[in-house]
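In this view, the complex is presented without one of its protein chains, the others remaining in place.
To keep things simple, chains are lettered A, B and C as they appear, and every chain counts its residues starting from 1.
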Amino acid sequence: MANLSVNIGNLRLKNPVMTASGTFGYGEEFADLIDLNQLGGIIVKGTTRMPRQGNPYPRMVETPSGMLNAVGLQNKGVDYFVEHIYPRICDLDTAIIVNVSGSTIDDYVAVCERLNPLDKVAAVEINISCPNVKQGGMTFGTTCTGAQSVVSACRKAYDGTMIVKLTPNVTDVTEIARAAQEAGADALSLTNTFLGMAIDVERQTPCLSTITGGLSGPCIRPIAVRMVWQVAKAVNVPVIGLGGIMNGRDALEFILAGATAVQFGTANFVDPQATIKAIGYINDYLDRHGLDSVNQLIGALKA
Amino acid sequence: MANLSVNIGNLRLKNPVMTASGTFGYGEEFADLIDLNQLGGIIVKGTTRMPRQGNPYPRMVETPSGMLNAVGLQNKGVDYFVEHIYPRICDLDTAIIVNVSGSTIDDYVAVCERLNPLDKVAAVEINISCPNVKQGGMTFGTTCTGAQSVVSACRKAYDGTMIVKLTPNVTDVTEIARAAQEAGADALSLTNTFLGMAIDVERQTPCLSTITGGLSGPCIRPIAVRMVWQVAKAVNVPVIGLGGIMNGRDALEFILAGATAVQFGTANFVDPQATIKAIGYINDYLDRHGLDSVNQLIGALKA
Amino acid sequence: MTENKKHILDFTVRQNLRFGTNYALLKLMPACGELPPCEPGQFAQVLVPNSKNTFLRRPISICNIDRNENLLWLLVRRAGEGTAALCDLHEGETLNVMLPLGHGFTLHRDGTMLLVGGGVGVAPLFMLGKVLKEQGMQPEFLLGARTQADLLMLGHFNDLGTVHITTDDGSAGVHGVVTKHPVLTSGNMAHIACCGPMPMMRAVAALARQQGIDCEVSLENLMACGMGACLCCVEDTADAGNVCVCTEGPVFNINRLKWQI
Partner (left out) sequence: MTENKKHILDFTVRQNLRFGTNYALLKLMPACGELPPCEPGQFAQVLVPNSKNTFLRRPISICNIDRNENLLWLLVRRAGEGTAALCDLHEGETLNVMLPLGHGFTLHRDGTMLLVGGGVGVAPLFMLGKVLKEQGMQPEFLLGARTQADLLMLGHFNDLGTVHITTDDGSAGVHGVVTKHPVLTSGNMAHIACCGPMPMMRAVAALARQQGIDCEVSLENLMACGMGACLCCVEDTADAGNVCVCTEGPVFNINRLKWQI
């Protein structure tokens, strides 16, 4: 049994396999099928200052090797999370990380402040990359100044580990990554979804109620791997890789490219046990390659 | 039989179905399998001032619903094209369009000047978006000033229809599109490939000799459709849509989103007859929907 | 309704009964162990093998749990590439299935239940009728289809109770859609359980509301995960706004829905 634990800033994960925000509920939905305590971490769904109903149906369409979604951050708000959900999940033996979203900087700060006292929240993930909300979200994540303004405000409001989730919908992701690092991010996660669109040609209408949505799944994995590779070389903080990871092999692509940890997103919809299988795969891989620790693989690409 | 012909600037195409540069050779390779004269147009492979050997093998890796390539503009140069290839293909009854690539603005201009006198070249497509060359290529296409400088220089050197091929690897493709339009583009084609990367995890090496390459295929179609939809609303010149079109249905997604014509790229590798089948499909679709002309579908999305 | 534990199991295709070219009744046996407890109206998420363009699982209603033979029945209509691959499965092939999912139909013990199904929507009504009959109730069925050939599993339904029929072309039963059938307006029905195409369910719901009959419908909103994680399959409800069809449904009392009927 190799050593699978990795460090994200001051946060120690038992292994590098986490679940991505918005794809794993609060973990409870999966408890029948996997032992949640085996996960490196669970990133709970995007949490906002006020409750949100999200976007109208239809919110989803299958695409080649992927899907578009336009959920629009449906959630019951941070107060409900703190009062009702946190008590149910805080005793899990895995890192509970809360994804923080908002329309204004004040929104982000308010959620961070509300979460700051919770000692079983292992970290926050500041989402400056949601493509499915009219205000805020991705617009903060596509410019250095936008990213910096949100991240530095959240930094003042949150004392623990702060991860910043980046959008891939930019010309140069390393520029945004460096801006987030300078503004106080302890780690960067990328990529969020790609802005996409699908059309029902018989009806001549968009497939989603919002016209555009976020593309995820293995279809975009090659782009996400490239961006993680670029960012890992450009910053000093740990990088968390995600984007179309379906199994342990895919996870290792990101780790070899420079990611310290990974998130499984869309994979949870296809195989709810994908994370657990991947942890086994990575362990076997390390044994097979005669390695003691997964840390030896981080950025180990021979290029 | 509905009217399938469309206009790209002053260029009239018999139908909106063309083949994308670098995926269809000079057409001759496909002559056993399809009647080239049925195509709306053939965009021959990226042509440079001097011959290029391209990148070392391996240049290709299959990815989920797509592929990465790193050919690197292997071609025998514009002189060879003009002297040896042009005479062989100039009598085809389809629009022959030459994709023009280069490392410097002078390179682009030299190729345009050499092609300008050829009256059977229906148009040029200025490629400011190739991700697989060290200099020039995509770097011109990711900034407005870069795009403008290449396009305006080519505009002076080429009198016929000039299409500018855009890269999707940008934050705001409409900005680059408007810059190209202002610099004299008669039409815009998008998208070129997405910069991506794949890793052989057992060998811990990149799958491509160049580490990164261009991602194409249906995997990225939702992103390409979204960009075409955005650009078609932002410019006045015709837009030519491409990116993962595999069949007539896919082609109609782009046309409904605002494209006047489409290009089939990677599809030619999977089904060399995909273009011809798509022309039939579009014709049947028009009949089925009681439409006289494909022009009625351009941008007809109900959104 | 009890909360049944979710399972992900490999099944072996024991039988693929084809009804014409468009429908298949798959009889599946768990590769090991017994079938888990399932309620009528719950569904399964099926991982489609051998299909180039099918990425997500496909939600399929549970048609029957045959405890004697330890077989799960799934009735599949050839709608797209994914369901086509399911219809074309060979005996002996393996299928990965997550089940049971969602909340099913209410098992009423008072008054007569009419089970109204259209097309492949008859699938969950077979299990519902079987369970009702096992509990001593006498369910009746109203089954609609385009033509006589599209009436699926008729022999099975006849074994469970009275079957009323409509066909669009009049080739069997009453000519027309299900709402044309007099049984719906006979005044004898206390409850309706309905599953079929959306226009049919809306028409049945409208008639039920008009007649004051308690009515449940089974929705099939597009879904990704099937377990309440992706929040894609939401239906707007009167009491709680957007809720997941996969976990709060697929069966809803029409009083919860905001349908304009």
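Rule of thumb we're sticking to: contacts are C-beta pairs under 8 Å (C-beta built on N, C-alpha and C of every residue); 3 or more make two chains touch, one makes a residue touch a chain.
These figures come from a predicted structure and were not determined experimentally.
Participant: If you put the missing chain back into the full complex, which of the shown chains would it touch?
Facilitator: Answer for the hidden chain's contacts among shown chains: B, C.
Participant: Tell me which residue among B:Leu11, B:Met67 or B:Leu256 touches the hidden chain in the full complex.
Facilitator: Reading the full complex, the residue touching the unseen chain is B:Met67.
Participant: Among C:Leu25, C:Ala44, C:Ile62 or C:Ala85, which one touches the chain that has been omitted from the display?
Facilitator: In the complete complex, the chain left out is touched by residue C:Ala85.
Participant: Suppose we count only contacts with the excluded chain; which residues of chain B make the list?
Facilitator: Interface with the chain not displayed, on the chain B side: 22-25, 29-30, 32-33, 45, 53-54, 56-67, 69, 71, 74, 217, 266, 268-273.
Participant: Applying the definition given at the start, please give the residues of chain C touching the unseen chain.
Facilitator: With respect to the unshown chain, the touching residues of chain C are 49-52, 54, 85, 90.
As a convention for this text, only the chains that are shown with their structure count from here on.
Participant: If every chain is reduced to the average of its C-alpha atoms, which one ends up farthest from chain B?
Facilitator: C
Participant: Using mean CA coordinates as chain centres, what's the chain A-chain B distance in Å?
Facilitator: 34
Participant: What positions in chain A touch 2 or more of the other chains?
Facilitator: Where chain A meets two or more other chains at a single residue, that happens at 63-66, 217.
Participant: Specify, in ascending order, the residues of chain C that touch 2 or more different other chains.
Facilitator: Only 53 qualify.
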